[in-house]
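Down below is the structure, laid out as structure tokens.
For this view, one protein chain was removed and the others were kept in their places.
Order of writing sets the labels: A, B and C. Residues in every chain begin at 1.
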Amino acid sequence: MVPNPQLGFFGRDRGGSRAVNFAFNADQELLRESTRRYLADHHPLSALRPVLEAPEVFDRDAWRLAAGLGWTAMLVPPEHDGGSVTDQPLVDLVVLGEELGRVLHPGPFVPTNVVADAVSRWGSDAQRKAVLPPLARGEQVAAWCLTADGSVEPGSCEVRAERRGDALVLEGVARYVHGATVADLFLVLARMPDGLVHVLVPATADGVGVRLQQCLDLTRRFGVVTLERVEVDAADVLDHDAGAVLERAVEVATVLQAAEAVGAADFLFHATVAYLQDRVQFGRTIASFQAIKHRVADLLLTLEAMRAAAHYAALALNDRFDDRPAAVSTAGSYAGDGFAFLCGESLQLHGGVGFTWEHDVHLFVRRAKTSQALYGDPSWHRERLCALAEVDAAQRDA
Amino acid sequence: MVPNPQLGFFGRDRGGSRAVNFAFNADQELLRESTRRYLADHHPLSALRPVLEAPEVFDRDAWRLAAGLGWTAMLVPPEHDGGSVTDQPLVDLVVLGEELGRVLHPGPFVPTNVVADAVSRWGSDAQRKAVLPPLARGEQVAAWCLTADGSVEPGSCEVRAERRGDALVLEGVARYVHGATVADLFLVLARMPDGLVHVLVPATADGVGVRLQQCLDLTRRFGVVTLERVEVDAADVLDHDAGAVLERAVEVATVLQAAEAVGAADFLFHATVAYLQDRVQFGRTIASFQAIKHRVADLLLTLEAMRAAAHYAALALNDRFDDRPAAVSTAGSYAGDGFAFLCGESLQLHGGVGFTWEHDVHLFVRRAKTSQALYGDPSWHRERLCALAEVDAAQRDA
Amino acid sequence: MDVTVPEIPARYDGYRAELRRFIVDHKPTLGWKQRSGLRVPEEEADVDALREWVRSLYDAGYRLAQFLLEEVDEHEQRILEQELGATGLPFVLGNPLVAGALKAFGTPEQQARHLPPMARGDHIWTQLFSEPNAGSDLASLQTRAELDGDVYVVHGQKVWSTWAQWADYGYLLARTEPVPGPKGITAFILDMHAAGVDVRPLREMTGTTDFNEVFLDGVRVPVSDVIGARGEGWKVANVSLMTERTNVGGGSTGDIAAALVGVARAHRRRGRPAIDDDSVRQAIGAFSARSRIQRALGYRVATKAAKGAADMWDAPVTKIWFSELNLEVAEFALALQGARGALVEGDPDAVDDGAWQDRFLYARAWTIAGGSNEIMRNLIAERGLGLPKERRGDIS
Partner (left out) sequence: MDVTVPEIPARYDGYRAELRRFIVDHKPTLGWKQRSGLRVPEEEADVDALREWVRSLYDAGYRLAQFLLEEVDEHEQRILEQELGATGLPFVLGNPLVAGALKAFGTPEQQARHLPPMARGDHIWTQLFSEPNAGSDLASLQTRAELDGDVYVVHGQKVWSTWAQWADYGYLLARTEPVPGPKGITAFILDMHAAGVDVRPLREMTGTTDFNEVFLDGVRVPVSDVIGARGEGWKVANVSLMTERTNVGGGSTGDIAAALVGVARAHRRRGRPAIDDDSVRQAIGAFSARSRIQRALGYRVATKAAKGAADMWDAPVTKIWFSELNLEVAEFALALQGARGALVEGDPDAVDDGAWQDRFLYARAWTIAGGSNEIMRNLIAERGLGLPKERRGDIS
């Protein structure tokens, strides 16, 4: 008994524990509370039921009202109508993401914030002035055209851009674009002869076509965006290294998606535990069966791990910690798989009732499976973690 | 309820089930019984206790007595003192392997049979006459010098052979050679300028050195065999395609090792269940806790799967089924991991008592971890299965 | 040890050729899309076309052994299964589990009255077993059948009844004695067209409607429609349940590895064909092993059954093995497809028109239904290995 790794030969690596304050602050908790209340009143999961199979699930007016509370303003500077709750906008956004995740909110929270962030950081004055205020105020919606196969591999970018005088002509396709059908603005990754660029393309531009995709996820809408000889101004290009823009965008999206997964998983976990305590078989609640209890314990373990990973990633990304890339990919690899695991277990534990269309658990299953493939799937993040570990190993050897 | 895959749209692929007779026959069952009785009387696991840490664990006289009952004769033709119980010698050997596995028998059952098989199939008359009778009768022991890293990769063969007139000069090293310290004869994989060869090398040849390895497995002994300018007769080479010899040897070893794993796992499974039914905590046997019961169910599932895989592989190898390579690698990949999983779970379920040196469970854990790395580790077999699936896919497309 | 299927003698070539011609001539065209699992048509026209198809087979003498009392020619039966299986069409309508119950426990009259029309597709059957509060704990079912002269009057609610929306008869379990647990249960033949039977199709997470709720309100069942003896319904049902589990455990994953190779070739992972990724190859290798083990387990179980040496855990083991493998295969196939894995039936870019996605969603039918895998693990431990039983009740 008592083999204590901390007092034995393992070095202890949380020597700073006395200085840890790894929790949301009071303002962020307030943000959580008010957001949860707002969503319960205006966007409960049940409100999506009638539109699950409708071509559109997004309500522009509702979005304007809600996003106006700051959902897409956190990463935008005050002079463009932005502003965050604390000086840790990405941490604030994680609070929002969790709450939106709990109700499987359909809105383009992730892509709009990704685009707002990119323009805030690297946009020209003109771009910032034109793009940011309506996004921050929720009046407009942005979508992110990444690749043709939904991966984050630059090699999968199938939009070509060519310069024609002051104009840029875009041709190609991007798929799995969340919010494509309602977006006012696209941030498009495109390939020029000399490298990648990010271009801002208004949805109204000639030659832009959008086709709704039939998706496993019934609570979001994705689309294929086709660009046929779409002409934009050369000034619509983001003037910054495309690799850096892409990395940042993927990292922001990963963290926000992880937050959404944590929120959804938290909701589903507690709903599942409540069901188990309610459902009686063999004259007992099924929560009283030890095999079920141990699986519930494993779900809590999964949830706690997802939460720790997502929160640390947000902090590391916001505060630019040295271990930021690894922290983000920890969340990206674990949260996606953890969420899917938890949903599958919840479905199984619900038994027959969970298998019905009317029960909500499949909406979570569908969301989880879809999210797993977006913004760098877990295997992409694990590969990144391994590459980072190689760097660590090299430094250790040096 | 009742979604029946057999009656739905899945084709049913065991259409021959009415003709299946997938069980050992009466002679093989008799062999099992007599072997089990013999081992219980002469080779109980407890007999190994005093020599667990001794440099040698093998008793040559005991081996001669026991192997003389046919343990190494099954793959040898009758004219060389061999003979099997049925016309399915590899199936007979699986019965033996399982029984030897139950007691974690230290003897070089696998390598001696591999060498006997290779010489029986591809040896010259002279080789067969010289080698087979003493092996079959248990008077001599053979070991198999495969590679320098214990893998089955030809690229890891570090014994070089050069022709000098009628002689062959061998130089190099092979490691993880089971029975090296007691072998009378080595089958050595060696690299000639024009390809691989298999050479029979007497342990007494000048320049042959053996060093005992310190191994996790306490119930077998492995050694490093060094060959320093060892000169053998060119007639000691097996005159057959070395790739085919190697493949056959790996397949025979894989099946026999899988059988040993099945036997050991079967013993440990039942011992574990008995312990759980005996041990009382919280006023109940721990076997009465449902979380434990479900884990026991998973162990049975693992055991049944290991058994089905090993038996089918033996049959497929013996009867030269079309799916022989995949059948063998199914056993090779699953039995190794399954055995290790079962041992780990058994250890955990035994709690503190299983952690003691005096309890036998660690002997199984050690055996399993060691076997996992030999004769093609599970990842090697999985890669082989994938390559075979690619061939299937190509045929299906054609 | 032998798993060789005896060769079908050449003299059966004619039988096979004739059957093939027959199939070409009679195979119906359906509006219904074929999906994984035992699925149910949504349109009456498709049901009628399927009835016609099954009837034509029966009338032409192509009859399934499971509905026949007489011995059949083994080779003809195998050819029949092979060729009909290859059509991808169902050749049994509804849930035929009652056939085994009638053969084992039914009266000669019941057999004569029900087996041929079932075989002919004239009678479609459903099962009326599960209830909203009796799923895993089937023995606690509450549907009552009260004797009133020479009829039983049935009140209650059933769920998870496959094909009930098209069924003519139901294989019903109801409580005839006012005692809790298995002792009071009786098995019945129920006329689904009788007064008081109300079928409400249930839509599943797959988006399809393969199951139903059935409300029974004063349905009158003649005493002659009891299967076996009054109060012996649990025995009757358990034979059927074990058959069902064995059937699920016999589900095919035969060429799953090759199918996954196909998916892996068609998709890229980190800039290369996924089939070149070792982690993908390792996973395909592992699935190949598991699907081959499934077949070998089937050989073992079939042999043991034939020798009368079956273990109580055989059916649960194969049921768990198949259903978890099937689920994980689907999950892996979706992961291989990357974002495309999120596209379903109807999207032009979906892989195989969403068949993998349907397989993923429907996979839970097999891990949950027919006794959930949790119940299977209990059965293995308690009834198979004799470990102490869970208590009923007492813990809230």
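Keep in mind that, in the parts below, contacts are C-beta pairs under 8 Å (C-beta built on N, C-alpha and C of every residue); 3 or more make two chains touch, one makes a residue touch a chain.
Being a predicted model, the structure only gives us computed values, none of them experimental.
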**OP:** Sort through B:Ala47, B:Val169, B:Ala271 or B:Ala291 and give me the one touching the missing partner chain.
**Re:** B:Ala291
**OP:** Give the residue, chosen from B:Thr86, B:Ser124 or B:Gln213, that touches the chain omitted from the document.
**Re:** B:Gln213
Subject >> Contact residue for the chain not shown (choose from B:Glu33, B:Glu56, B:Glu79 or B:Glu153) >> reply: B:Glu153
Original post:
Thinking of the whole complex, not just what is shown, which of A:Asn21, A:Ser46 or A:Thr204 touches the missing chain?
Top reply: A:Asn21
**OP:** Please pick, from B:Trp144, B:Phe186 or B:Trp380, the residue that touches the omitted chain in the full complex.
**Re:** B:Trp380
Original post:
In terms of residues, what is the contact footprint of the unshown chain on chain B?
Top reply: 149-151, 153, 155-156, 175-176, 213-217, 222, 224, 280-286, 288-289, 291-292, 340, 344, 347-348, 351-352, 354-359, 361-362, 365, 369-370, 372-374, 377, 379-380, 383
**OP:** Tell me where the left-out chain touches chain A, residue by residue.
**Re:** 1-25, 28, 88, 91, 273, 276-277, 284-285, 287-288, 290, 293-294, 296-298, 300-301, 304-305, 307-309, 311-312, 314-315, 319, 323, 326-327, 329-330, 333-334, 379, 381-386, 388-390, 392-393, 396-397
**OP:** Write the list of chain C residues that the hidden chain touches.
**Re:** 277-282, 388-389, 391, 394-396
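Assume only the chains that are shown with their structure count from here on.
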Original post:
Quick one: which chain's Cα centre is the longest way from chain B's?
Top reply: A
Subject >> Most central chain, judged by mean C-alpha position against the global CA mean >> reply: C
Original post:
B-C or A-C: which has the larger count of contacting C-beta pairs?
Top reply: B-C
Subject >> Inter-chain centre distance, chain A versus chain B - centres from mean C-alpha coordinates, in Å >> reply: 50
Original post:
When the C-alpha atoms of chain A and chain C are each averaged to a single point, how far apart are the two points in Å?
Top reply: 40
**OP:** Going through chain B residue by residue, note those that touch at least 2 other chains and give them in order.
**Re:** 1, 290, 293-294
**OP:** Enumerate the residues of chain C that touch no fewer than two other chains.
**Re:** 130, 160, 365, 369, 374, 377-378, 390
